[in-house]
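Coming up: subunit A.
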Amino acid sequence: METVVSSKPLLATLVSLLVVGPIILSRRRPNLRESWTFLAGFIKLGIVLSMLPIILEGGVIEWTLWEILPGLALAFRVDGLGMLFALVASTLWIVTSLYSIGYMRRMKEHSQTRFFAFFAVALSATLGVAFSANLLTMYLFYEMLSLSTYPLVTHHQDREARAGGRTYLTYLLGTSVAFALPAMIYTYMKSGGSMEFVSGGFLAGSVSGGEATVLLILFVFGFAKAGVMPFHSWLPAAMVAPTPVSALLHAVAVVKVGVFCVLRVITGVFGVDFLASLGAATVIVWLASITVLAASLLALTQDNLKRRLAFSTISQLSYIVLGAAMLSESALTGSIMHIAMHAMGKITLFFCAGAIFVATGKKYVSEMDGIGWRMPFTMFAYLLGALSIIGLPPFGGAWSKWFLFLGSVETHNIYLTLVLAISSLLNIAYLLPVAVRAFYVPPGKGNTKIDLHEAPTACVIPLTLTAFGCLALFLFPEILLSLARLMGEPS
Partner candidate 1 sequence: MVDQYPAIVLLAPFFAAIAVSLLGNWKSGFCLPLTVLSLVISLMSSIALLGQVAESGEVVYLLGGWPRPYGIEFRVDPLNGLLLVVICTIALLSSIYSIRAAAVETPDKCPQFYTLYLLLVTGLLGMSMTGDAFNLYVLVEVASLTSYALIAMRSKRAVLASFNYIIMGTIGASFYLLGVGYLYMKTGSLNMVDIREVLLESGLYTSETILVAFMMIMVGVWIKMAFFPLHGWLPNAYSYAPSTASCVLAPLVTKVTVYVMIRMMFTVFGPEYVFVYLGWSDVVVWMAIVAILAGSILALAQTDLKKMLSYLIVAEVGYMVGGVWLANETALVGAIYHVISDAFMTLCLFLAAGAIITKTGKYCIKDMEGLFRKMPWTMVGFVIAALSMIGIPPTCGFFSKWYLINGGIEAGNWGYVAALLISSLINAILFFRVIEVAYFKKESTDSDKEETVSGSSGVGEPPLTMLGPLLVTAVCLLLIGIFNQEIVILIRQAVSSFGPLGFIG
Partner candidate 2 sequence: MILVDFIVSRFNYWIYIILMMMGLFAMIAKKNLIKKLIGMSIFQTAIILFFVSIGVKEGSTIPILAHEAAHDPAHQQAAPLTEKGEGHIQNGKGRDALRAEDYANPLPHVLMLTAIVVGVATLGVGLAVVQKLHQEFGSIEEPEILAKIDSDDG
Partner candidate 3 sequence: MRALGTIAVILTGALLLYASGDFPAWGEPYSPANDSRVSRHYILKSFEETSVPNMVTAVLADYRSYDTLFETVVIFTAGIAIISILRGPVDKRVRLRRASEKSLRQSNLILAQTCRLLVPVIQMFALYVIAHGHHSPGGGFQGGVIFGASLILVALSFQLQTALDRISEKRAMILAGIGVLIYSGIGLTCVLLGSNFLDYSVLSKVLPLSAIEARSYGILGVETGVAFTVTAIMFAIYANLSSHGRMKGGL
Partner candidate 4 sequence: MIWQFNLIILGFLIMAAIMSLKVTDLLSASMIFGIYSFLMCLLWAAMGAVDVAFTEAAVGAGASTVFLVATVYSTKRKSSD
């Protein structure tokens, strides 16, 4: 395995941070401001893509900034998992930027400059997490992400936003300080001053089974962005944010950072084999299973579309955690792929929810009767996204579900297979009715008079793109698959 030393990971992380200055400076000229965002987005994607070949060949890219604590550097390291995540995040940022321009301008939102600036910071933090080489760097960017998204979540600055923002920060910051930080310090001491992620784990052999269980639970709860119950309620609360924020951050960046951290901890800190030998991950398996089912059931009861999607996200995130905690190769591959697949599907759904809101002002599922034929692109995209999440071919979600099922069979745990099966059924139950209502139920009395039309083009284009993305991921999964497989292989 070759190791390349290059500053590209740092550059990819920093590029969106650097663009904050120009964004703020050009606050009086919206077009210029948004073009900065696009410029940064394409540069970022370009840098990420330029690293792809090396990673695909099984290499890693490293860059160390400086030692920040004894034996601990602020360091970047790109491997398959990080690459996959960075690829997803930076691609979708560009799409979302386009969408947010349409959304924000049509809604005549205030403080758009602040919005775009913090969005860029949040992206930096996301890539930072993806490329971090050790726990400390990861924690640093993790906190940066929590903080930079707070102004985005509370963008409306009203009473509701205030309450939502409060829950958001309390959960994310509180758990990270209360659980993740002590777990991290304990890890640091137990490992003798090292926190570099290595495949196979650096803690292997230095902690007992009980300690490993406790630490693992602390990490999973500490990275509450993963949404494992009972620390999940920040995500529904965060739905007060404008839809582009929900779409990118709460379907892709923030939540995926959570599960990404959990994956890193399981693979890089403890090591799959070590955990398997201790049986320490069993608790996590059950926690995740319960979350999968409970969140799906809760999603059924939600009338607000965005909240329904949020609970769906919680449930889907726990698939990923579950896949990792099953500690089998296929399940791990499946869960890593699910990061990408779910991202593509869920962002489509959020885009649609936003587009519906922009065009009609409707938030609730019960109001959406018959809008399908008026907004055909949007609702068709919704259908594709939903099918991908459910896991039906020919959509991307099918691959990840497939590997997860395979993994559950490999573990010889019939209950896990059942959990996955039941939850897939529940997925159908809470996602499809929206599309069904939109297309087959005739509009109610109140809706007939409203002049319904498609959302702005800047909104429709992205959601169409991502919807076809779901399809494309099914047809061309090789890159993702090989990136995911890189992690599953023993080093």
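How these were chosen: all candidates are chains of the complex that A comes from, given by their letters.
The rule is short, and it goes like this: contacts are C-beta pairs under 8 Å (C-beta built on N, C-alpha and C of every residue); 3 or more make two chains touch, one makes a residue touch a chain; residues count from 1.
Just so you know, these numbers come straight off a predicted model, no measurement behind them.
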Since the rest of 1, 2, 3 or 4 are in the complex but keep clear of subunit A, which one touches it? 1
Inside the complex, what are the residues of subunit A that reach candidate 1? 66-70, 74, 136, 139-140, 143, 147, 151, 154, 157-159, 161-162, 165-166, 169-170, 173-174, 177-178, 181-182, 185-186, 188-189
